[in-house]
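One protein chain is absent from this view; the other protein chains keep their places.
Note that the chains take the letters A and B in the order they are written out, and that residue 1 is the start of every chain.
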Amino acid sequence: MSSVHFDGYPHVICAQQFSRKWLEEEFLPLTDEMEEIFKLGGCEVLKGKRMFSFFYQPSTRTRISFQMAMEYLGGRTVFATENAREFSSARKLETLRDTFLVINRYRPDAIVIRYDHDIGAKFAADVSRAPVLNAGDREPGQHPTQALLDLRTIFKCRGAIDGLKIAMVGDLDKGRTVRSLSYLLGKFSGIQLYFVSPANTGMGEDIKMYLHKHEVPFAEHTDLRVVAPEVDVIYQTRAQTECGTLLDMSEGYFIVDRTITGLMKKDAIIMHPLPRVDEITTDVDDDKRAVYLTDQIDSGLFARMALLKIILAPDA
Amino acid sequence: MSSVHFDGYPHVICAQQFSRKWLEEEFLPLTDEMEEIFKLGGCEVLKGKRMFSFFYQPSTRTRISFQMAMEYLGGRTVFATENAREFSSARKLETLRDTFLVINRYRPDAIVIRYDHDIGAKFAADVSRAPVLNAGDREPGQHPTQALLDLRTIFKCRGAIDGLKIAMVGDLDKGRTVRSLSYLLGKFSGIQLYFVSPANTGMGEDIKMYLHKHEVPFAEHTDLRVVAPEVDVIYQTRAQTECGTLLDMSEGYFIVDRTITGLMKKDAIIMHPLPRVDEITTDVDDDKRAVYLTDQIDSGLFARMALLKIILAPDA
Partner (left out) sequence: MSSVHFDGYPHVICAQQFSRKWLEEEFLPLTDEMEEIFKLGGCEVLKGKRMFSFFYQPSTRTRISFQMAMEYLGGRTVFATENAREFSSARKLETLRDTFLVINRYRPDAIVIRYDHDIGAKFAADVSRAPVLNAGDREPGQHPTQALLDLRTIFKCRGAIDGLKIAMVGDLDKGRTVRSLSYLLGKFSGIQLYFVSPANTGMGEDIKMYLHKHEVPFAEHTDLRVVAPEVDVIYQTRAQTECGTLLDMSEGYFIVDRTITGLMKKDAIIMHPLPRVDEITTDVDDDKRAVYLTDQIDSGLFARMALLKIILAPDA
């Protein structure tokens, strides 16, 4: 395997670090192998390997996906916490650095981190001997393993990435998943992006600059009904609110409902990183094009299994 | 085993689902087998089986009982969280549904849930392929595994259930344990119940209706001293307060103390689901009739081992 450890960098920190070559020739084929292993009930390729799971905020879904990826490869999560947070504000990154220096003394084989402040994973990786896997920056930031699983989901459902028209919908300026996915899509050809959001939560300028540089055309919209008939993928995201209120519908049309599914292509797909609040109505769940509770979850497991396999047993 | 999976329903959600026949012919004998296995240090009958433990609020006692039940049968708890809660109020059940659809993709063999809102376990079970075990609804609600262990405790200490006089004491309207136990006792013969509580926290009308229908006589009291000499079981419950204050003693006599033990029959027993605050004085703990820190805990382990055995290895 030529690019073990991502060309010498042993950590998974941001979407930019992956080359198209690696994505196509190593990552995607390996996720299929992982799917086979899962269907067979797992394997023992990571037997004896120890993973730490350090979450500075609870995250049931991402944490379980990483732990089950380790489980189905025969490795073990020997320490997990959702309470890693120690101080409320000051000197947080210095404390994170100390923490990673300390836990490396126990010789873990991998450390999964979700940090709640700044870009902690990058900072942690800089002092870590053990490979660090970023399980999600604080928003806005990145969520690289989500981007990889999203790419894998699209590839499996559509058979290719090149040439696709993809709508990203919702609170785009804070959404780490759409930000990371944009970085990955920028490596492919013929992609057209549609950003559908209220004006004040549009996609960040840094991502737009990146897309310009990589010659990925994008357009900004406020009505998903206009975009739905055009696209191959609708990637809906959660309004970044804890109160469950809808996006302000007076500003446009941002939810995926039966109206939208009625407008979509037959072979398009609907994705969502979860948790969902109101932005996809539940009567859409049984639509065959809705993959957020099925294929997208499975691809999450297979993508993380693939990453752990590459990092912890590259030659096995 | 005739009624594997409780007559086709693979989940453990509420006390009503268990038939007297199943309780007497399968459950209670199996708990004795489980006791033998525990005394021998455990077995491997659930080797390779994976349990998830999803608690929407911390609960040391119930969580450890389930996990140790799995442990002593050779199975494993591969994911546990006490922080499953995600949103504070709106759309909670929709989110729970999504969560259970997601975690089922990882193919767990069983999922234990304690939910903090409404009757989440039932709702979760409706979408779950993996068997769901209810580790306690929000109060008032149910706690079916507690009812099963309570029944087993009574049966082991008294040799039978039929014909017993049982006092339930304390905050009965909110107490999920006494509610679930009442449902089970309604299936037996000759039971007489004594509800001892302040007037404003009496047993709920739904339970009283159920008891009427099953011809279980009950009486309501405010003085445990009157009831104590009559009964075979005193089932004390915790005042549903976090501040540790006593029940209002001006309204009656509701605590179990030396006065009460002095009045009780020699072969009666004292039970409590724990945690205890003040409602049983600690000088009662060494009384041989007090089983809340001994037999009742053990029966909890054996009852949960029996359930897991029935669900995960019915033919082994």
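In this section, contacts are C-beta pairs under 8 Å (C-beta built on N, C-alpha and C of every residue); 3 or more make two chains touch, one makes a residue touch a chain.
Being a predicted model, the structure only gives us computed values, none of them experimental.
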item: From B:His11, B:Arg63 or B:His221, residue that would touch the chain that is not displayed; value: B:Arg63
item: Hidden partner chain, residues of chain B it touches; value: 58, 60-61, 63-65, 67-68, 71, 82, 242-245, 274-278, 282, 293-294, 297-298, 301
item: Footprint left on chain A by the chain that the document does not show; value: 50, 52, 54, 78-79, 81, 83-84, 86-91, 94-95, 97-99, 101-103, 105-106
